[in-house]
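Okay, here's the structure, questions in a sec.
Right, subunit A next:
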Amino acid sequence: MNASFATALPSLLRGLATTFGIASAAMLLAVAAGFAVGILRSQVPRLLDLPLLAAIEFARGIPLLVLMYFLFFGLPQLGMRASSNGAAVAALAIYAGSLGSEIVRGAIVSIAAGQREAAAALGLGRLQTLFLIVLPQALRRMLPPFVGLFALIVESSTLASLIGVTELLQSVRTNIERDNALSLPLYTTALVAYFAINYPISLASQRLEKSLS
Partner candidate 1 sequence: MPSPMLTFSHVRKSFGTHAVLKDINLSVAAGTVCCIIGPSGSGKSTVLRCINRLVTIDAGEVVVDGVSVTDPAVKDVDLRRRVGMVFQQFNLFPHMTALENVSLAPRKVRGLRTADANALAQRLLAKVGLSEKAASYPAQLSGGQQQRVAIARALAMEPKVMLFDEATSALDPEITGEVLAVMKALAAEHTTMVCVTHEMGFAREVADRVIFMDDGVIVEEGAPAELFAAPKMERTKAFLSKVL
Partner candidate 2 sequence: MRDAAPQLARGFVLTLEIAAAGTAGALVVGALGAALRVSQSRPARVAATAFTELFRNTPPLVQIYFLFFALPEIPGIGPALRLPSVVAATIGLILHQGAINVEILRAGLEAVPAGQREAASALGLSRFDQLRYVLVPQAVRISLPALGNNVISLFKNTVLVSSIGVLDLFGAANDTIAQILVSAELFITVGIVYLVCVGLLGALFRALEKRAALAR
């Protein structure tokens, strides 16, 4: 049994690498999209905000798996192609990006109106105030929730296994298909592995939150 576990190890490690790969790619895209949309939403008037709000509510309201399936299975029907990794990263990025934009917008809005008043009284323009005064302060407040967001992305990456991406969970399942005796040890290993990744991240996020308040 130990021998089978040892032979499974290389594929599990490759799976883990893929998990990190798609999680990191999705995180980068989500942060970029989050900043773009979040800053935009904090500045534009109500009317222009509505389509952005609708997009965010869509991305947050639809189950991630449905989005992944649509991008992977459904898009080719409409003429576009998608690789499984690509569809997974895209879906994760859309979902996490919507959460990210709320983090960014929330942090910006939480910077007291007094700061903006003071900047305006000094003669600073709107964009100057945003980039020189508000954003630097908001960035610190965004850190804990963004750290938590990465943990959420890692957790959600397991869904990619259902569209055939060979990340950690899929590697676990493939090995179990070959040798069912590995079922208990490998699923336990999977739980431990994901816990070992997400628990420290969750702790880090909490510590950051405490030290910033």
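The rule is short, and it goes like this: a contact is a pair of C-beta atoms (placed from the backbone, for glycine too) under 8 Å apart; a residue touches a chain by one contact, two chains touch by 3 or more; residues count from 1.
The candidates came about this way: all candidates are chains of the complex that A comes from, given by their letters.
These numbers come from a predicted model, not from an experiment.
Participant: Which numbered candidate, 1 or 2, lies in contact with subunit A within the complex?
Facilitator: 2
Participant: Taking the complex as given, what residues does subunit A use to touch candidate 2?
Facilitator: So the residues of subunit A in touch with candidate 2 come to 57-58, 60-67, 69-70, 73-75, 77-78, 151, 155-156, 158-159, 161-162, 169, 173, 176, 180-181, 183-184, 187-188, 190-191, 194-195, 198-199, 202.
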